[in-house]
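Reading through the structure tokens given below for one structure.
Heads up, this is only part of the complex; the chains shown haven't been moved.
As written, the chains take the letters A, B and C, and residue 1 is the first residue of each chain.
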Amino acid sequence: MLHTINKSPFEKNTFETCIRFLMPGDPLLFIEDGVYAVQSGNKFSPALEGVLKTNPVFALRPDLDARGITAIADGVECVDYEGFVALVEEHQVNSWF
Amino acid sequence: MKIGILLKEGPYNHQASDTAFKFAEAAIKKGHTVDAVFLYNDGVTNVTKLMDPPQDDRNIAGRWSELSKKHGVEILACIAASKRRGISDDVLIEGSAITGLGTLTDIAIRNDRLITFGD
Amino acid sequence: MENENIKKIMHVLRHAPHGTIYTYEGLEMILIMAAYEQDLSVVFIGDGVYALKKGQDTSGIGIKGFSKTFMALDGYDVEKLYVDRVSLEERGLTEEDLVVTVEVLDAEETGRLMKEQDVIIHH
């Protein structure tokens, strides 16, 4: 099951809610304003580090670029829209807003 | 692979419509079939032909219309959601249609994936 | 063989009622899908649990109420109603406060159910 999150962790509780339901090993993809979660050195970095121990974490590069986020937490893999499709090929999708 | 898309927000106000479009394009480019884009909640406002954004901006309704013409993607707006929000056959852009939630159920059943974009 | 066409579809209700239309339009979707004999389940997470709160009276805000429609789900053979335990507790609510009988699940149980689904739709 691929989980996607499109909300900034600062503004809405989507990130904190979603990670409670993640099963170990399931991929997590941040898109749109969700990508702020992978910016290194922000308030949510410790929570993200916890997720990275058990789950592969991805972020949509076009959304990172659009927001000027260049400092990205170690272990996060950046993908483009094609990579997003590749993840959907492998998994059913759970889109969290 | 056959993919259905559910889009739950209107154009411009939320990025959901843009991401859905970019995803659909990439899926088609990778050889997949995008069967249908079903519009729900404010999503139904994606297909009004009265949309007239600034010249240097994308035309979101026009873009969905093109996708439908080029790749046979059905662009379908939920009838109940459309009626609430003033979307009727009179303003529908070419390549889109109004239909019921039963169609969404069919889309969910007949596709390998149903992916939601919203807010 | 027939079972091959039955899909596991989960609806996740996460919004409080009335402030936005998501829960109401979500419920409209669930009622239509119920006629298609798929394997449906409905999960209430976060403010979604407030949608089930007893005693809602919307006459003052001029919006049609719908909490009683949840009671009708049983008649549509939508019987798998799950509520997230933490969401309930954080809001100081218990099963007694809800208009329907639900199964209260821990996040891990819900997570396991999610993993089994073919389709998940958040409202």
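The definition used in the following text is that a residue touches a chain if its C-beta (ideal position, glycine included) is under 8 Å from a C-beta of that chain, and two chains touch if they have at least 3 such contacts.
What you see is a predicted model; the values in this text were computed from it and never measured.
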* Which formula gives the number of each chain in the whole complex? -> A x2, B x2, C x2
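Here is the rule we use: only the chains that are shown with their structure count from here on.
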* Could you compare the number of C-beta pairs in contact for A-B with that for A-C and name the larger? => A-B
* To do: Would you mind pulling out the distance in Å between where the CA atoms of chain A average out and where those of chain C do?
  => 26
* **Multi-chain contact residues (two or more partners), chain B** => 114, 116, 118
* **chain A, residues touching no fewer than two other chains** => 92-93, 95, 97
* Parts of chain C lying in touch with chain A, wherever the complex brings them together -> 14, 45-46, 86, 107, 110-112, 114-115, 117-120, 122
* **For the chain C and chain B complex, residues of the former touching the latter** => 5, 7, 9, 21-22, 25, 28-29, 32-33, 35-36, 38, 118-122
* **Residues of chain B defined as touching chain A within the complex** => 1, 3, 8, 15-16, 19, 22-23, 25-27, 29-30, 32, 113-119
